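Comments concern the structure below.
The complex appears here minus one protein chain, its other protein chains still in place.
Let's look at chain A:
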Amino acid sequence: MPVHAITPDYTGDIKDRLENFHGNQIVYVGWDHHLMFCAAFAYPLPPETPFRTLRDEVMPEAFSLHPEWSQIDWNKTAWLLDGEPFEPQLDVALKDQGVGHKSLLRFQTPDLKGYKSAGV
């Protein structure tokens, strides 16, 4: 039973359906072991956005405040898409490489240990 309701066959209104975002989809991006940022960030983006645009134009505004941001070597960065290893194709649209509405992207920079090597 997907809900315990007094109304028979009650269904809820899905508040965050894709159509409600005016042509955007939500993509979350988190930097593992870098807790200067308390949580992953949420971005509303057109599904046609190339990965390169997300990485080079969208992410820097918030992420670049981190003292290690400028040291990231993207060639040595591992990505996870919804928990699975992921090889981003920079010039392919998000939607064409499986980054869907409310997908979570995580990136890992094992050489960068965070501020004072404390995961910050």
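Please note the rule applied: contacts are C-beta pairs under 8 Å (C-beta built on N, C-alpha and C of every residue); 3 or more make two chains touch, one makes a residue touch a chain; residues count from 1.
We take it that contacts and distances are computed from a predicted model.
Visitor: Considering the UniProt annotation of the chain absent from this complex, which name among "NADH-quinone oxidoreductase subunit D", "ABC transporter substrate-binding protein", "Phenol hydroxylase P3 protein" or "Cysteine desulfurase IscS" applies?
Guide: Missing chain, per its UniProt entry: "Phenol hydroxylase P3 protein".
Visitor: Which parts of chain A are in contact with the chain that was left out?
Guide: 2-6, 10-17, 20-22, 24, 26, 28, 30, 32-33, 35-44, 61-62, 65, 67, 82-83, 100-104, 106, 114-116, 118-120
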